[in-house]
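Missing here: one protein chain of the complex. Every other protein chain is in place.
Chain IDs A, B and C follow the sequence of writing; residue 1 opens each chain.
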Amino acid sequence: MTNSDKGLHKLTYREAVREAIREAMHKDERVFLMGEDVGRYGGCFAVSKGLLEEFGSERIRDTPLSESGFVGAGIGAALGGMRPIVEVMTVNFSLLAADQILNTAAVYLYMSGGQFNVPLVIRMATGGGRQLAAQHSRSLEGWYAHIPGIKVVCPATLEDARGMLWTALQDPDPVLIFENAGLYNMEGTVTATAGPVDIDRARVCRAGKDITIISYSASLHKSIEAAAILAKEGIEAEVIDLRSLRPLDEQTFLNSVAASHRALIVDEGCRSGSIAAEIAARIMENVFYELDAPVARLCSVEVPMPYAGHLEQAVLPQVDQIVNLVRKMVGADG
Amino acid sequence: MTNSDKGLHKLTYREAVREAIREAMHKDERVFLMGEDVGRYGGCFAVSKGLLEEFGSERIRDTPLSESGFVGAGIGAALGGMRPIVEVMTVNFSLLAADQILNTAAVYLYMSGGQFNVPLVIRMATGGGRQLAAQHSRSLEGWYAHIPGIKVVCPATLEDARGMLWTALQDPDPVLIFENAGLYNMEGTVTATAGPVDIDRARVCRAGKDITIISYSASLHKSIEAAAILAKEGIEAEVIDLRSLRPLDEQTFLNSVAASHRALIVDEGCRSGSIAAEIAARIMENVFYELDAPVARLCSVEVPMPYAGHLEQAVLPQVDQIVNLVRKMVGADG
Amino acid sequence: MHRKESGKTKTDMVDSVHARHLLHSMIRIRRLEEKCAELYSAMKIRGFLHLYDGEEAVAVGVLEALTGDDAVVATYREHGHALIRGIGMGAILAEMYGKQDGCSRGRGGSMHLFDGKARFYGGNAIVGGGLPMAVGLALADKMQQRSRVTCCFFGDGAVAEGEFHESMNLAALWHLPVLFVCENNLYAMGTALKYSQAVVDLATKAASYGVAAAAVDGMDVLAVEKAAKEAAEVVRGSGKPFFFECRTYRFRAHSMYDPELYRSKAEVEEWKGRCPIATFAGKMKDQGTVGDGDIEKIEQDVAREIDEAVAFAEASPWESLEDLTRFVYSERRAP
Partner (left out) sequence: MHRKESGKTKTDMVDSVHARHLLHSMIRIRRLEEKCAELYSAMKIRGFLHLYDGEEAVAVGVLEALTGDDAVVATYREHGHALIRGIGMGAILAEMYGKQDGCSRGRGGSMHLFDGKARFYGGNAIVGGGLPMAVGLALADKMQQRSRVTCCFFGDGAVAEGEFHESMNLAALWHLPVLFVCENNLYAMGTALKYSQAVVDLATKAASYGVAAAAVDGMDVLAVEKAAKEAAEVVRGSGKPFFFECRTYRFRAHSMYDPELYRSKAEVEEWKGRCPIATFAGKMKDQGTVGDGDIEKIEQDVAREIDEAVAFAEASPWESLEDLTRFVYSERRAP
């Protein structure tokens, strides 16, 4: 099924996640996948397609519509020595399991004085942009990142889609993996040996001296696109992929901003109380005197997501907005 | 039961909330209170004590332990023409109703193209400091403030405890009222005519030119205490009570910071992704060039709340920390 | 016109006007759904689209039991319910186009049809999420001494959600007039009922809440109508909830993305053989209650209605971007 013995490997983000699951299931028999329609349906986003046939219904476990129940069962299974990957179809439905995630998974180790760690991985699709309206389009990864005791990672690239899962499974504590559903069809190549990645560090995707654009997940790609346009105008933007929202690798972006003196954060979450706000605050707290301009944020407009395409696109951060903002910021006193 | 025909009126925060509920129930027969143990038990924090006897079990409605069910029923009742006050015993348990709050209450008006507004008030106790450990000590008001479609208010004073409820009930949209449980025993006076208050505006509690301390709820009182200590040293801190976290009245604190050139935000929420981060970001975005020092945040340490008293106090912002921080900030280049 | 044949059971005794009305209703839904599928392929409709083909007898039969004052809470598979409840086909299609004249002003789409005048409370796309709301609507009626029914539709999949349990208990405990209508089409997306419920006879769930219940063949519009009317009468008369299971089947995929790996073509074909429209039409024709001409006329009327609705949707303007943040909060203060 895979060509992993060959060098480079062409595939989609969806396939990268699938391969990561397959590999983990082969490497560690404690690993299993559980969630709504992961098996017989083939996965809501076709991520787990074919896995039921390969691993059987015990390890590719379809669950009833009981988010709180099966996320909690994931916690219990993790405590019982398994390494569950719980798929919550989309982050919107994870709100039904918010109690289990915050009040149990996130606090169990601490409350028990270090006795009970919860090696649970929860994967969820996130993000808007597909005209699914208010109940199916939330971007809550930044929101979850507020909670101590969990880790929150956001693979934006194929490497990370392929590699973060295993790293998360090796983590003794609960890790939430947010996959932006708009990325599943993204194609690219990963090396055959693509394996675990460090999820604690942000990554500089593009070097540049004029401004630092900090982003993650789907908006990373918009940021990179904008940087390419800006480069043609002679503006060199450094682009950073945060990768992990909790813990937040501040050193990487602080170093960059200290050098570029300007920062723009691009984030699909709603603006108020966003992870973008946190990053802005940290930049101010740490490299205030290096700043040539106030840190800017480009986030989603604060509305429940509308269905109509033109309205939805007006909610989400767009490439041209990034370009314009950067032009203004760099022009301001550069 | 009340002395509301006399001028000043001495009472506790708890009594102020109770009087607000009583008055609302008398004024508008569509108003009713529903939640766990609001009736026969007398209210978990004794807020609703005596109301069952006065209004009967239809309007002071004990619910089973079904947070999602009765919060959702509150939404339905609001849509059906009632004006429910739903009490979720503490914010910790509101996580069981997070789906109803975010995916229904917050989006219904928008999703329906303006047809169905949800005039629902949800009251919850919030906050730590009473040695209740990780599952009973969260401060999530700042977290909820991330969500468009709801309003989030935090009465810190007796006037607001007394007045915000009616204002919230007059609001056609869902309003979450967070009562810090540590304030229930706070005593003070309110005027007999204490009535609805404007919940859209922050309030300058104390004028000062050297720094702006921005806070709300329980930490407001710590901020005021710290300001008094600082005043003896000749440092004049302006103290602002945010009152509402969504919408956030930025003009009040921006004006203040523009004049004082320094800001400290004190917030019992966990630091990363806090409302404090949002305020810091807005200050930077709007009055960056007025700042003499980076905006500072004093938030809770990022741990699940420990039980032991000395550990818990080390988690929460404290008066002496505020004082020291301000001293340092004002000294820095003042 | 209406011939009463001896030996027929009571449900079969339906007059021609009513038979044509039921047939018309079901055909309106079916043709609308077909048009939606077509418009989806043409990319006029986007997002998720959940069609109701095969289940028409449920919405049509149940909604016959309600009055205009009653409330309806439905799911994301609600085009049929919205239509029969009286929302214009134009407003429904315009909504799916994302246009300003849509019944949710283009903000809701296929999954979120709403109508205040019809007391149609959506269009709820969180599975199980509408159940507590129905409880609350009924509570409001009870507290305001109004004798109305709140009818709440949900799928077999929703029964596994905690909110089902909480809502059933609340409605039973507080004696609230909710008609819980479980549209049991045997699958929740790709999960067959037997993989989601330890006990698959759903009507038995009601017992542990002390709620009256009935199950009916959801492919038989007359049976649904009759049983729904009885159920609604129980709700209206007692002020208490009723659990009404309609056993049905969806002919199409769960949504437009579903490759239908989880069920066999044979199973689908077998159920298609029980098509509620064809079955009912056939029976009525056999009885002579409706004729070929009647059906032809219905089809023509519906075709015209659909053409007009499409034209309406096409012509409707887009919401202005300036209004993007309108309706996040209400525009007025006093409720």
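Just so it is clear, a contact is a pair of C-beta atoms (placed from the backbone, for glycine too) under 8 Å apart; a residue touches a chain by one contact, two chains touch by 3 or more.
If you're wondering where the values come from, they're calculated on a predicted model, not measured in any experiment.
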Subject >> Among the chains presented, those that the missing one touches >> reply: A, B, C
**OP:** Out of C:L22, C:L49, C:C151 or C:A172, point to the residue that touches the absent chain in the complete complex.
**Re:** C:A172
Subject >> Option touching the unshown chain, where B:L8, B:A207 or B:L311 are the choices >> reply: B:L311
Subject >> Touching the absent chain when the full complex is considered, from C:V199, C:L261, C:A278 or C:A315 >> reply: C:V199
Subject >> Where the unshown chain meets subunit B, residue by residue >> reply: 36-37, 39-42, 44, 62-69, 92-93, 96, 130-136, 301-304, 306-311, 314-315
Subject >> Positions on subunit A contacted by the hidden chain, ascending >> reply: 30, 32, 58-59, 63-64, 66, 68-84, 99-100, 103-104, 108-117, 119, 148-149, 151, 170-173
**OP:** Name every residue on subunit C in touch with the hidden partner chain.
**Re:** 160-166, 168-169, 172-173, 195-199, 204-205, 207-211
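The definition used in the following text is that only the chains that are shown with their structure count from here on.
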Original post:
Distance from the CA centroid of subunit B to that of subunit C, rounded to the nearest Å?
Top reply: 41
Subject >> Mean-CA-position distance for subunit B and subunit A (Å) >> reply: 31
Subject >> Sequence positions of subunit B contacting 2 or more other chains >> reply: 68, 99, 103, 110-111, 148-149
Subject >> Touching two or more other chains - residues of subunit C >> reply: 104, 106-108, 112, 124, 126, 129, 162, 328
